[in-house]
Each structure stands twice: as structure tokens, then as C-alpha cells.
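See below for the structure under consideration.
Note that one protein chain is taken out, while the other chains of the complex remain in position.
And then subunit A:
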Amino acid sequence: MSYYFAIIGTQDNPLFEYEFGTSKQGGDGQSRFTDQARHLNQFVLHSSLDIVEEIQWTSNQLYLKAIDKFFNNYISCFITGGNVKLLLLHQPLNPAGAAGGTTRNSTSIGANPTSPQTEEAIKNFFTEVYENYVKAIMSPFYKANMEIKSPVFRARVAAAGRKYL
């Protein structure tokens, strides 16, 4: 189960990107994207921005759940108060609906991207990243839509990813 996480600013510019894999159930935390898939991930993620901008006016919640699906990739979104989008693309390893999947994987977050447990886990991940994001923008030297370069921030996102996903 691989994840590609990006923070997109108000001008549709990426502020932060991070790729990782699941650490639960024996996963080693490395993503399993092929090289070709890596290029595609960015396109898919940015193309879902249109949908986010439409949905954001219908719901006043910060966490919009899975909003888009592209073949095997599911995209979930969390929108901050300042209209900055935290987007997560997740790709289960087994194709969804494989009949011969082992029963051990059937309830894992990896195999089932739209289950309530997955949504809960992703929501926790987003909340933790949101807190760290607010701390990062509080710096008086941070201007709007600046890239977030801090290695401490990157480490914190990685830790949140390991903890929840």
C-alpha cells in the first residue's frame, strides 16, 4: 500500500511533497510505485483539484473524504481554513475486489481504501499533519504560498505516516 502526499497552496502550487508506504502489517515503509507511476501520481493528484474546489463549497467540514478515484488510485482531501489543500493519493497493492485475496489482508487499511477504518486512519493522519502545518506557517518569516522546506516538518510528517497509515 503506497501513499503519495502533497500540500497544494492557493495558487495550485505544491508546497510540500512526500512519498511513503505502509508500515503496518509487515510493510517496510517504502512506497511501491513504479517509475512510470510516479509521474502519473502528480497528474492524478493535481487533476483532482477541480473536484476539491467544487466540493469545498458544499460542506463546511475540514476533512472531505475520498473524493476521486482513478483506476486503482484513491484520492482523499483535507482542506485547511486558508484554502490550502492536503491531498493524499493511496494505491492498494492488491487490485480492489480481488476474489482470491488472503483473509488476513481483507480488513487491513491497505486492501480496503474506502472502509470506515481507513477513513478514520486517514483523518487522524491529516489532523496531525494539519497541526504541524499550522506550526510551520506561524513563523513570521513564512509568506503565503511559500514552499515548506523544514526538515523537521518532513520528519514529523513521516512519523505521522508511520503512526497512522
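One rule holds in what follows: contacts are C-beta pairs under 8 Å (C-beta built on N, C-alpha and C of every residue); 3 or more make two chains touch, one makes a residue touch a chain; residues count from 1.
Criterion: contacts and distances are computed from a predicted model.
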item	value
Omitted chain, identified by the protein name its UniProt record gives, among "Coatomer subunit gamma", "microsomal epoxide hydrolase", "Trafficking protein particle complex subunit" or "Myelin protein P0"	"Trafficking protein particle complex subunit"
Identified contact with the non-displayed chain, of A:Y4, A:F33, A:F126 or A:F153	A:F153
Residue touching the undisplayed chain, where the options are A:N13, A:Q30, A:S47 or A:Q61	A:Q61
Where the unshown chain meets subunit A, residue by residue	10, 56-58, 60-62, 79-83, 130-139, 142-144, 149-154, 156
